[in-house]
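The structure is given below, and queries will be raised subsequently.
A single protein chain has been removed from this complex, and every other one stays in its place.
Our next item is subunit A:
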Amino acid sequence: MLAKCQVLAVTDASFFITLQKALAGLRRINLDGLRWRVFDAKGQVLGRLASQIAVVLQGKDKPTYAPHVENGDMCVVLNAKDISVTGRKMTDKIYYWHTGYIGHLKERRLKDQMEKDPTEVIRKAVLRMLPRNRLRDDRDRKLRIFSGNEHPFHDRPLEPFVMPPRQVREMRPRARRALIRAQKKEEANRAKEEGDTKNAKADATA
């Protein structure tokens, strides 16, 4: 295991850290009558994905749910760096926390957090959707998030999670007009490029 970790460390330092975090505390989780559900965060909206994860993590999708017993499935989230948010949240969503010292209210924007550690974004979102009780820490232990596609759980019986179908609201008129304008501009650029290359070829041949 250590050799494997060293090899991986050469390739990607941050992945090595998440690998350590990923395998940490697996022994503490009791039953393995649990399923391993894999969520692909690529292109998913942050909050909507997080609420589904929270439901699965609590075990609320099982008919044998009991609120005093921790029976949620293991959740593996991949491609955390490809999570998407709507609106201007990438630049405008701020995470606040207070260190306890007076005047020390810290903040960090979503953009910076994604550069620093994209897994924390999803982790915060999911943890803040779980009920704040004594089972919350155990549920946190069952949640494993990875920035990319690689994860060390290939020998487990993994089940991909299918997101429930979603009614995407149609675009607001101003946003739609902006989108159409952007599309037209791109088409114009592409046409111009093709025209340029054709002219260049014509000049070359002539």
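One rule holds for everything that comes next: a residue touches a chain if its C-beta (ideal position, glycine included) is under 8 Å from a C-beta of that chain, and two chains touch if they have at least 3 such contacts; residues count from 1.
Everything that follows uses one rule, which is that contacts and distances are computed from a predicted model.
A.B. asks: What is the protein name, per UniProt, of the chain that does not appear here: "Glutamyl-tRNA(Gln) amidotransferase subunit A, mitochondrial", "Calcineurin B homologous protein 3", "50S ribosomal protein L20" or "DNA-directed RNA polymerases I and III subunit RPAC2"?
C.D. replies: This omitted chain is identified in its UniProt record as "50S ribosomal protein L20".
A.B. asks: Of the residues listed, A:D32, A:D61, A:D92 or A:E115, which one is in contact with the missing chain?
C.D. replies: Looking across A:D32, A:D61, A:D92 or A:E115, the contact with the absent chain belongs to A:D61.
A.B. asks: In the full complex, which residues of subunit A touch the absent chain?
C.D. replies: Contacting residues on subunit A, toward the hidden partner: 60-67.
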